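The complex appears here minus one protein chain, its other protein chains still in place.
As written, the chain order gives the labels A and B, with residue 1 at the start of each chain.
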Amino acid sequence: MSEPTSTLTVPDTRIQQAPGLEAEEITVSFGRHRVLDRVSIALRPGETLGLAGPSGCGKSTLARVLALLLRPSRGTVRMDGHPISRWRHRAPQRTRVALIFQQPRMAVDPRFTLEDVFTEPLRATRRPLDRAYELAEDLGLTRELFTRRPHEVSDGQLQRACVARALALEPAYLICDEMTTMLDASTQAHLVSRIEAYRERTGAAVLAISHDTELLDRWTDGNVHSWAAHRGI
Amino acid sequence: MKLRVDGLTVRFRIPGATVHAVTDASFELSEGRCLALVGESGCGKSVMAHALLGLLPANATVTGHAWLDPTATRTDSSGEALDLITAPEKTLARQVRGRRIGLIPQSPAAHLTPVRTARAHLAETLRELGRTETPDALAARAGLRPEDLDRYPHQLSGGMAQRVANALALAGDPPLIIADEPTTGLDRPLVDATMTELRRLRDEGRAVLLITHDLRAAEQVADEVAVMYAGRIVELAEAESFFTRPRHPYARGLLDALPTRAFKPVPGRPPELTRLPAGCAFQPRCPLATPLCDEQPKLNGVACHHV
Partner (left out) sequence: MAAVEATAGRRPGRRPVLAVATLAVLVLAALVVPLVAQLDQQLVDLRSAGLPPSLAHPFGTDEVGRDVLLRSIYGLRVSMLVGLVAAVVSVVIGGLVGLVAGTLGGLVDRLLMRVVDGFNSLPHLLFGVFIVAMFAPSPTAVVVAVAVTHWTTAARIVRSEVLSLRGRPFVDAAISGGSTRARVIRRHFLPNLAPHLLLATVLMIPHAIWHETALSFLGLGLPPHMASLGNMINDGQRSLLAGDWWSSLFPGLLILLPTLALSALAQHVRDRANPRWRSELVL
C-alpha cells in the first residue's frame, strides 16, 4: 500500500461556529492508491479561504468530494450541519455547491455553444434564463460569442462562461480549483473580482485552490492554508 | 547572430472573414539577449513564433521579413543572411529548424511520442541533426541524469519533461531559442526553474525569444519586452524601464492586473481580430483616448499618441 499522499488539518475551534461546508477525516483511494488520507477542512459562510499546494497532491480530489461529486472511501462531509449521505446525481444539495475547473476545455461539452454552457443549469432546474445572460455579460462575454463553440473561443472566454455557469444557481459554496492557471493576468484579475463581488453580495463561501501563493495571498487577504504535502507519484 | 523582424504581417483566410493575426511587427534580437513577447491570450504571439519557423497552415498569408543574420561572434552553420519568411520549406527543414532556431514548445509532455523513451527521442534528434554528441551528454547539459532518460513521457514529472524539451531544442546547438509559452500550467517553482534555464541559455550567448502571457515569469529573464495587442506591437522597451515605468496604457493595465501589484483587470475586452478598427485598437478601453486615436499611432518605442 503506498504511503499517504497528503494530510491537512484545520484548528478545531472553527468547527464550533456557524455551520458551513465541512469535510472531516476524508480518505479517498482509487484501487490501492490512496489519494487523500484523513483530510479535514471547513469552509464558513461569507469567507474566502485559500488552499495552497503543489499540483498533483490531491487538492482536486478534495474539491470534487466537497462538491459532492466523489464519494470518499471514509470520512464525513457536512453541509449546513447535515451530513451528506447521497452523492453525485443523487445528492439533492448538489446545486448549493459549484466547482470551477482548471481546464475550461475539458469542463465544457464540445458540442455546446457558449450560450448552452451558461444557461444549462437554469434549464436543468427549470428556472428562467435571464439571470444567466446577466451573469454572462457581467463576466465579459459579448453577444456574438454566445453562439460560438468551445474550439472557436479562447481559454479566457471559455473560463468566463464556466464561471457564469457556476454562479447561475446562486450556490452557497464556490470552489475554484486552479481556476486561473491557464489565464493571463487581466482575465485572472477580472474573474477574481467578479467572484468576490458575488461573495459579498450573497454571503457565499469561496474556497480558492492554487499553487500560486502570491495570487492566493492577494485574493484571500492572507487567509491561506498550506497543504502539507507528502510525496506522491 | 541577429534576428531582424521587419514589418511582419500574418493574415488568415477563414470562411467569410480575414483574421489579422499579426500586423506590421518589427523588432531585433541579438545573441546573449532575451526578448519577451507578451500579451493577452489570442493576441497573436504564438502566430509570430509559427511564422518564424515556417509552421503556418495553408490559409495563412505572410508578408514582411525576418532576417536571420549570422555574425562573427558565434560559429554558424551557414554564412549568409536568410529571410525566414521567403525561405523555401527545404531550407527551413534542413538548415533552420533545430539547427539555427530551437523551439521549446508549450506542454512539453504532449510533444513527446508516448511509446518511446526520452533517450530514444534525444538519440533520434541528434541523429537527424547529424550531431556526434551522445544523448547522455546532451541530457547532462539540460540537467537530466542518465537514469531519467530511460523513462517514458508519462513517467516524467513536469519539470523533467520540461528539461527533455529543453534538451531537444538544444540538440542542434542553435544560436536562437524560441520558447513558446513554456510555463503554461506549471507550478510557480517550476516556472522559476524554467526561467533560470532560459537565463542560463542567454548567458551562454544564445538569443532567446520568450513568448508568454506570464509577466512575472518574463520579469525574471527578459532584457527587452515587446507588448502585443490585437496583433500589433504597442510597446518595445528595455525590461528594467518597462517593469518600473511602462508607457503604453495597455502595458500599464497589464502590469496593474498582477496580484503582486494592483490586481485590477484591464476594463473591457480585446477586439476581434477579424474586425479591427482603422485607428488604435486599444481606444475603446483606454483612459487616455481622444479623437486623435482614430489614426493608427506609429511605434516609436511606444505606439500611442498621448505618451
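To be clear about the criterion, a residue touches a chain if its C-beta (ideal position, glycine included) is under 8 Å from a C-beta of that chain, and two chains touch if they have at least 3 such contacts.
Being a predicted model, the structure only gives us computed values, none of them experimental.
A.B. asks: In the complete assembly, which of A:L62, A:A98, A:A189 or A:V224 touches the absent chain?
C.D. replies: Checking the options A:L62, A:A98, A:A189 or A:V224, the one contacting the hidden chain is A:A98.
A.B. asks: For the chain that's not shown, point to the residue among A:H33, A:R88 or A:R143 touching it.
C.D. replies: Looking across A:H33, A:R88 or A:R143, the contact with the absent chain belongs to A:R88.
A.B. asks: Contacts of subunit A with the missing chain: which residues?
C.D. replies: 64, 67-69, 88-89, 94-95, 97-99, 101, 103, 106-111, 120-121, 124-125, 149, 151-156, 162, 165-166, 168-169, 182-183
Here is the rule we use: only the chains that are shown with their structure count from here on.
A.B. asks: Taking the mean of the CA coordinates per chain, how far is subunit A from subunit B in Å?
C.D. replies: 33
A.B. asks: Spell out the residues on subunit B that touch subunit A in their complex, using ranges where they run on.
C.D. replies: Touching subunit A from subunit B are residues 39-42, 158, 184-185, 187-189, 213-216, 253-254, 257-260, 263-266, 269, 272.
A.B. asks: Could you please specify the touching residues of subunit A with respect to subunit B in the complex?
C.D. replies: So the residues of subunit A in touch with subunit B come to 54-55, 102, 140, 142, 144, 154-156, 181-190, 192-193, 211-215, 217-219.
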